[in-house]
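Report on the structure given below.
Every protein chain except one is present and positioned as in the full complex.
Labels run A, B and C following the written order; every chain starts at residue 1.
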Amino acid sequence: MKRDPLKPKGGFYYYMQSTSGIVGALLLIFMVIVSICAVFGWLPHDPLEQNVEFAMQGPSTTFWFGTDEFGRDIFSRSLDGMRRSLTVSVSAVSIAATIGVTLGILSGYLGRWFDQLVVRLSDVIFAFPAILLALAIVSTLGNSWYQTSLAIAVVYTPIFIRVARGPVLTVKEMDYVKVTRILGFSSLRILRKHILPNVTAPIVVQVALSLSWAILTESGLSFLGLGTQPPNASLGLMVSEAQSIAAFAWWALFFPSAFITIVVVGLNLVGDGLRDALDPARRSS
Amino acid sequence: MIKPLLSVSGLGISTVQDPRTLVNSVSFEIMPGEAVGVVGESGSGKTLTALSILGLLPRGVAVAGGSIVFNGTDLTKADPETMRNLRGSDISMVYQDPMTALNPVMKLGRQLLEVIESHEKLDNGSVARVEAALREVGIPQVERAMESYPHEFSGGMRQRVMIAMALLLSPKLLIADEPTTALDVTIQQQILALVSEQRRKRDMSMLWITHDLGVVANLVDRLIVMYAGNIVEAGTVQEIFTNPQHPYTHGLLSSLPSRTDKSRKRLTSIPGVPQKPWLVGNTCAFAPRCFKATSECTASAPKLVGSLEKSVACFHPMGDK
Amino acid sequence: MSLDIINVEKRYLNRASGTTINALNGVSIKVEVGQTLGIVGESGCGKSTLARAVVGLEVPSAGSITWDGAVIDNKAKDRLKSHHSQVQLVFQDPYSSLNPRQQIENSIAEAIEVHGLVAKDKITDRVTELLVMVGLDPDLRNRYPHQLSGGQRQRVCIARALSAEPKLLVLDEPVSALDVSVRAEVMNLLIDLRKNLGLTYIFISHDLAMIRYISDVIAVMYLGKIVEFGTWEEIIENPVHPYTKALIAAMPDHSIIGDPTMLARTLEGEVPDPVNLPSGCSFHSRCVLAVPSCSIIAPTLRDISNGHLVACSEV
Partner (left out) sequence: MSFGERTSRILLSTPVLRIGSIFTTLFGISIFVFLVLRVIPGDSIVGAFGIETGVLTPEQIAQLKIYYGIDKSLPMQYLSWMQSFLTGNMGYSYSTGISIASLTAKALPVTIELALIGTILGVVMGIAVGTFSARKPGSIRDFAGQLFGLMALAVPGFVLSTTIVTIMANKFHYFPNGYEFVRLWEDPWMNLQQMMFPGLVLGIAVAAPVMRTTRSALLETVDKDFVRTAIGKGVSPRKVQTRHILRNSLIPIVTMTGIQFGYLLGGAVIVENIFSLPGMGRQVLYAITRREYATVQSSVMVFAILFIAINVITDLIYRKVDPRIKK
């Protein structure tokens, strides 16, 4: 089928022009497949099964990533841990993005006292280092996966408020939005048809970046013992547990660390790719 | 015979990647003490032509051919140090947007002193020299201005500072790239008056880039008309305004409302939109919009022929009145 | 039917510096239906603020603007709605006045749809009609703004304004952002539309040549006030106010060549800051005719002959 030369090229076309975007997407697809395997239990070993007989074995054909001090399979545990990290991060970012973007757009569009209130509130939350605030909230909420998600969501909501509000303030002042007011359109229509489509780009980029931060925060919490609890597997917790044996069993430290790094790198690259693809200024005509 | 101060011949400018022609084989000369205007719409290549003289083309754009000879030196082949010595001393430039052309975090006095510092040694008299230059362009309270930052000045005042900076080392050639476009009409007139007064006093050559025919009508001696990267017509102001030969020049002049015309007759307009220079090919760039175009016009590109007083690149010029 | 602007003032509070900007300082003017009012002045004279107030984008701090007797302020929601369809604005910059993610067909059709101006199945035809009316090929309907030239975009903006079937069109520097060679076409289009549709125009520009070409009456603004008003012939041929004279003298003109006196300075200094308005006549600081009393008494507009108004005590 021939492409209509007049039809503007979509974001996907520009995304595929970016090397970092493609590499990032591949890394991410890999991690998602890994998590799906864990969801359905397609793992070579039970991630919780202890077997002292096989403790602290190096990577082999049976135990691809080796075993830990209890003889648990690190490969299976890493996959399961990735699933947990992604579950928590995706839920946290979904909540944060939904609430943050809604508040941000409304506060940018409505202005006045509502804007003042929202901006002040987000300033308050901004004044805490992310992990510390998450830590404080988890310590009171509890540390099941949804409570952790909620804590991380609170931490990242203001970022979405800011990311959505800024462009709304700019777009609101554009002549094409003023025209819609002169033409007598309703606020709802102006928001939906003229403002929203023109502010999505930075929000989409932010989703990718926030996911990477959320994963780092979640694994940080688990590392400190305030996220996923033993004996369940979590990447941060696995690194924490590996501290004492890392000198003799490098694999126990290396593989979970590599998983975190790969997924964060992947998300950052995807963020870069999206930014390049969605920013009209970077699309050279 | 007097030798030209600046002689541009066959100058081509194009993008570096997937070469696209932006300026195509442009040739003109500027005599000592002469003021030449370059008129063209956006995308005609007038600004790039001006920037290429000082080697200030933006990233990704480069001279693709031809020569720019200034005082016997070919600037397209000059080494970086020669160019650096030339800039700001023998040739200086005033830019279009006075709001962005000055360093926002440097005091104005420093920015002017930097010109002297780059070409001579700073000494006790340097500050006095800069102050005198600022006074000459009509900056009030010069001592205070020296200590000010650009954002504390209006657009008109900043453009005066830019002119003071350009004239500081008495250049032989001043290049002005639409320096009044961003200004109000009354301020524009102040700047025009200032520049023409300074030019006469210093017997300096000038190259004035503009899209506004009205601005150069009383400012320059000769005019070059550019369209889609090509010179379509050149000649004295008198010739171009009273007897335009190229259909584009003719069309442009008759599309402008004039204040002496009491009848308010319908403006003649040029149909279509300006062509992109890289899409022109070996044809007359104006042919698609020209009422006189024939098959000849799309078969090959017309050459600029004629004298210094009057030359045109057209197969079917308008003819004398 | 007429547009009546009575003693309109507009002040903005600059929150960052805590200062008040005086954008409009008592503007009164009447535009009869079918007339074209040209408003000329330099940046900061308040001409764009006035334009936005006329279409209801700004609420005057004092005074009133009525169209056909109906007040334009954003409290009266219903009136505003009827007002919307009667008074439309075309902005200066055709690049920022079209939604980059909306096909031009939808840009033009939206108001017709929302206000139900024609039957649903007739909308496509109406859009075609509007595109033809502004001299655009109807095949361009599926394009996006970035695929059009500046002149084409401005035509789309005009078509969109016309889609609401306005009676009064406010044109805020409609050709300033366009290439010189396409300005004439758009100007001619505006003149044709005025004739064919019986429109009333407010044409705002800093370019006296354009104002002179299209206007019936011209108002000259300086620092938020009208300093001179009259028919176009009177203002251009027989200007009285020293500012109008300076403005005309400063206007570049290609029809006068090789005349170095054209480069004589006509006006010294710059426009004062609208935060601290000069006392008395706001032009006195730059005026060649100024006498001491000018800095004390603010002159009001007075009729010097057949509706030629001027605000100056020394002429």
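Points worth noting:
Here is the rule we go by: a residue touches a chain if its C-beta (ideal position, glycine included) is under 8 Å from a C-beta of that chain, and two chains touch if they have at least 3 such contacts.
As the structure is a computational prediction, the values presented were derived from the model and not from experiment.
Touch with the chain omitted from the figure is made, among C:Asn142, C:Asn238, C:Asn276 or C:Ser293, by C:Asn276. Touching the chain that is not shown, out of B:Leu102, B:Ala176 or B:Leu192: B:Leu102 (per the contact rule at the top). For subunit B, the residues in touch with the chain missing from this view are 54, 56, 58-59, 80, 84-89, 92-93, 95, 97, 100-106, 114-115, 118-119, 144, 148-149, 151-152, 162, 165-166. Remark: the residues of subunit A touching the chain excluded from display are 120-121, 123-125, 127-133, 135-137, 139-141, 212, 216, 219-220, 223-226, 236, 239-240, 242-243, 246-247, 253, 257, 260-261, 264-265, 268-269.
The working rule: only the chains that are shown with their structure count from here on.
For this structure, the chains sharing the highest number of C-beta contacts are B-C. Distance from the subunit B centre to the subunit C centre is 31 Å, each centre being the mean of its Cα atoms.
The part of subunit A that touches subunit C in the complex is made up of residues 6, 8, 174-176, 178-186, 189, 193-194, 197-198, 280, 285. Residues 42-43, 149, 151-152, 179-185, 187-188, 191, 206, 208-210, 212-213, 233, 236, 246-260, 262-268, 270-271 of subunit C touch subunit B in their complex.
Residues of subunit B that touch subunit C in their complex: 41-42, 154, 156-157, 184-190, 192-193, 196, 211-215, 217-219, 237-238, 241-242, 248, 251-253, 255-262, 264, 266-271, 273-274.
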